[in-house]
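First the structure, which I've put down as structure tokens, then a few questions once you've had a look.
Note that one protein chain of the assembly has been removed; the remaining protein chains are unaltered in position.
So that you can tell them apart, the chains are marked A, B and C in the order they are listed, and the count of residues begins at 1 in each.
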Amino acid sequence: MTTLRVRFAETDQMGVAHHAAYVVWLEAARVEWMRERGLSYRDLETSGISMAVSRIDVQYRAAAYFDDSLTIHTTLERLKSRYACFRYRIEGPDGRLVATAVSEHIATDRDGRAVRVPSAWRDALAEHVTPTSD
Amino acid sequence: MTTLRVRFAETDQMGVAHHAAYVVWLEAARVEWMRERGLSYRDLETSGISMAVSRIDVQYRAAAYFDDSLTIHTTLERLKSRYACFRYRIEGPDGRLVATAVSEHIATDRDGRAVRVPSAWRDALAEHVTPTSD
Amino acid sequence: MTTLRVRFAETDQMGVAHHAAYVVWLEAARVEWMRERGLSYRDLETSGISMAVSRIDVQYRAAAYFDDSLTIHTTLERLKSRYACFRYRIEGPDGRLVATAVSEHIATDRDGRAVRVPSAWRDALAEHVTPTSD
Partner (left out) sequence: MTTLRVRFAETDQMGVAHHAAYVVWLEAARVEWMRERGLSYRDLETSGISMAVSRIDVQYRAAAYFDDSLTIHTTLERLKSRYACFRYRIEGPDGRLVATAVSEHIATDRDGRAVRVPSAWRDALAEHVTPTSD
């Protein structure tokens, strides 16, 4: 579970958090999700492997406002040898649903070629796969 | 059709354009699409109506690089009294497919309430609806 | 004192945090500095008053990296009836100096006109002015 505050720079002239900011938050939530499970995405990157984003699907349900403290619930929904799929639920300060989202990832090397997720990572991630029904 | 160059600030340490930048490009392409059809999104905003984003779905097909000149093809796929759906195709400098995307929108007033798209806009937009099959 | 982690989206293809991200961090640090002193910048904004940025001067001393936990020390250096100047020091995880910066602000109303900082805010801010010598 990640919490973050909506930054002023993330608002737009509609007076709400701009929809592209959510995509950045999902990434921050994903990195925290890994850290909480003993996995350093920074170390994975340093080793030359990235979890490149192949798809982002965000459904915006309610506005988020400057200085709101948001909570992001992250779930690893599916895992294959070269692929992972995360699901997210962003909640506002009062628990209201702000957005749901899915991100899909392909493990890639420094040249952008699809590779297998390193086995240590795959084993560690496999413990946390939680298929969802919705 | 919109063309834009990938900015240095839009790259990340993988050496490619960050996936959140695409969401900003789609918005820029949408505004240009309207301008080319005689519609000023700025004027719509000034009148108190926004086309709030209710969903973004982006499929990343190939990396985009710093300084690449990208072309974005925008299509208005569906239009209802309070709703619009756009489809996008982002192509790289050599015509390679970089990404496809869909954005869904709800017309809202300054308080974020769903409202009808103003009739002048709706009539103008209706001329350009192009359902796609994929 | 504010701490934040460098987000992946904030890196660029040089493999470091992009210099524009620092400007966003300074703003986040300023808002936290206010909160720690019982001042809600959100409330000030809601009341129709902004502390518009009239100048930003950032000196970059060392790179910041993805996932680095940075500490930002904020000081209110000068305060006038319509003006405030903040000074910042950004430190890396090992205490190394990452950047120093100054931001200048003009209090403005919703039409962008310079106005006096509301007296309650001015009194509260005045207690925290700390001129620096460098």
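Please note the rule applied: a contact is a pair of C-beta atoms (placed from the backbone, for glycine too) under 8 Å apart; a residue touches a chain by one contact, two chains touch by 3 or more.
Small disclaimer: the values here were computed from a predicted structure and weren't measured.
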Next on the checklist: If the hidden chain were put back, which residues of subunit B would touch it?
Outcome noted: 5, 7-9, 23-24, 27-28, 31, 40-42, 45, 65-67
Next on the checklist: For subunit A, which positions touch the chain that isn't shown here?
Outcome noted: 8-9, 11-16, 18, 20, 66
Item to check | Interface with the undisplayed chain - residues on subunit C | outcome: 13-14, 16, 19-20, 23-24, 27, 45, 50, 52-60, 63, 112
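Just so it is clear, only the chains that are shown with their structure count from here on.
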Item to check | Inter-chain centre distance, subunit A versus subunit B - centres from mean C-alpha coordinates, in Å | outcome: 23
Checklist entry - Approximately how many whole Å separate the CA-defined centres of subunit A and subunit C? => result 27
Item to check | Distance from the mean Cα position of subunit C to that of subunit B, given in whole angstrom | outcome: 33
Next on the checklist: Where in subunit A do residues touch two or more of the other chains?
Outcome noted: 23-24, 27, 45
